[in-house]
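Take a look at the following structure, please.
The complex appears here without one of its protein chains, the remainder shown in place.
And now, subunit A:
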Amino acid sequence: MAEERRPKQCTVVLPTESMKAMAESIGVGQLQEESCAALSEEVSYRIKEIAQDALKFMHHGKRRKLTTSDIDHALKLKNVEPLYGFQSQEFIPFRFASGGGRELHFYEEKEVDLSDIINTPLPRVPLDVSLKAHWLSIEGVQPAIPENPPPAPKEQQKAESTEPLKVVKPGQEEEGSIQKGQGAISAEAKGQELLMCLYAILKLMKPRSTHELSVEQQLYYKEITEACVGSCEAKRAEALQSIATDPGLYQMLPRFSTFISEGVRVNVVQNNLALLIYLMRMVKALMDNPTLYLEKYLHELIPAVVTCIVSKQLCLRPDVDNHWALRDFAARLMAQSCKTFSTTTNNIQSRITKTFTKSWLDEKTQWTTRYGCIAGLSELGPDVIKTLILPRLTVEGARIKAVSEGPVVSNIDKIGADHVQSLLLKHCASVIAKTRPLPDNMEQYRADYGYLGPTLCSHVVKARAQAALQAQQVNRTTLTITQPRPTLTVSQSGIGGSGGSRSPSIIKVPSSLTLMSTRPGTPTQPSPPATKYIVMATSAGASSTQQVITLSSSSGSSVTSTVASATSTLQPLVKLESRAASGLGGSRPLQKYIVVSLPTSASSSLESKSGMLPPSSSSTSPISLEAGMKMDRSDSPGASTQSPH
């Protein structure tokens, strides 16, 4: 770097034109070229000299920025009168002007009306210097208080999760040696399957951040999780606000991640729409937190989110409850995480897209899942809509037609078809309005888009008409920020009647679950040696098995009964998935489900309940559909070590 700069240093000289301009400004015209050259060299040298001296003042002023006062002091050293009037703190008050081939920097002196200054109200008096003490470290441990920086800055979290080999910053962490070991292992894996082992790496990295939580952190965790899924909306808002803004949550991130994924699994089974919504709002809050880097936990969060998008049933009364809003909300979350975390190595976006398309293309897919797939796809942006949804409009239109105009099959199907239709219209109309040339001919539309053509046409016309508004709307649908509030309140009112009485008891289950799991997690932490398998298996296994134990023991019979009911309600889901798999051809996908679910499923149940494994994993299946191949390999160490358990 230095070598590159040096030759330049030799040659940097003020242009002779500047000399001329300066000479003219003080009334010396006709300065000879030679004298200009001589002058400019001399002046550049002196300026450099002064800059070097000014640097000294900056260093002793313990600053990183050179200020005008530094230059003044440097001038004073040379017995030169300082330049008065350049005391500006934040900018250098030079203006630039050019014209007639000349370029000039000049100091603009405006005429100021004194009465203006006198009449303007006085600015606020700046605060006086004050002294404030806080604990930077207590016996070697840095407390996580607002005065201290977050334990791991986002960049570091990102570096850890994306480039595990470069993490080992000298002196940054005391567990450097352990880290190195893990880095080396993950490097090996990378060598084998560069693309495939993302999940393996994530798994390897994960135990490292399962720190021992302090008592305060445990309390905080308890409060937050309880508030998030509790019944008091005000408390929940506060808790979500805390998750979205607090800088010190890095260490608790694994707990939150597990809490959410476990919560979704349990509540999907129980069709508890309200809790699913709360959990999705937690995901949103976590994503909003600028100090957290979630990539390490995507393997838990994405399946949970995808479940909320495409699950066949999310609520007890699908005909009444507004589970569509949840799907929309989750789809937006999904799109956001794709935007934030998709890289060339993990390919999240393309994998998600494939997953959605596959299940959408399947004839047997239910209307609810179909709706979720379309919502998920359309949130990914107009390009996706254009390439994937528009060509399918005819087929989809025919299917909708079959439901709405054919013999009445069931009310639920009809509602589903209606929602799919309006969803398609909403998203496609805006895209078509942008891409399709005028005119909007009804017949032409019917020819192009089939059954939906005419309605679509009118929508497009409407969309075009409100071109200005439309632009806003497109933003809204893709940016996902503005809409969640209304949808959530709607859905909440929806479930108010359905599961209101039951929700408290269920709410307690997940929170107590994961809270318990944090404590057992701690003793396992120090014991494992540096080998990856043990650390990983124990932490994952221990926390999860522990959960199930507490599930059955602490909350007693009522909870076990819910588990039982879970099995019953889940049965059809399994069938669905297996059918889907067979429909797609090949028994492979079926295998894949099992592999994917291994870590999570093992966590959700003891050996005795292994019958439940496939059902509980069914919710995560969409993600596994095409990640399956990779799972097979990357998860194998985990699977092999879990067998002794």
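Throughout what follows, a contact is a pair of C-beta atoms (placed from the backbone, for glycine too) under 8 Å apart; a residue touches a chain by one contact, two chains touch by 3 or more; residues count from 1.
Keep this in mind: contacts and distances are computed from a predicted model.
Choosing from "Transcription initiation factor TFIID subunit 5", "GPI transamidase subunit PIG-U", "GINS complex subunit 2" or "Dynein light chain Tctex-type 1", the protein name stored in UniProt for the chain missing from the display reads "Transcription initiation factor TFIID subunit 5". The omitted chain makes contact with just one of the residues A:Thr68, A:Asn148, A:Ser242 or A:Ser422: A:Asn148. In the complete complex, the hidden chain is touched by one of A:Gly27, A:Gly100, A:Pro126 or A:Pro407, namely A:Pro126. Within subunit A, the residues in touch with the undisplayed chain are 2-3, 6-7, 9-10, 41-42, 44-45, 48-49, 52, 56-57, 59-65, 67, 69, 73, 77-79, 89, 126-140, 142, 147-149, 170-172, 174, 176.
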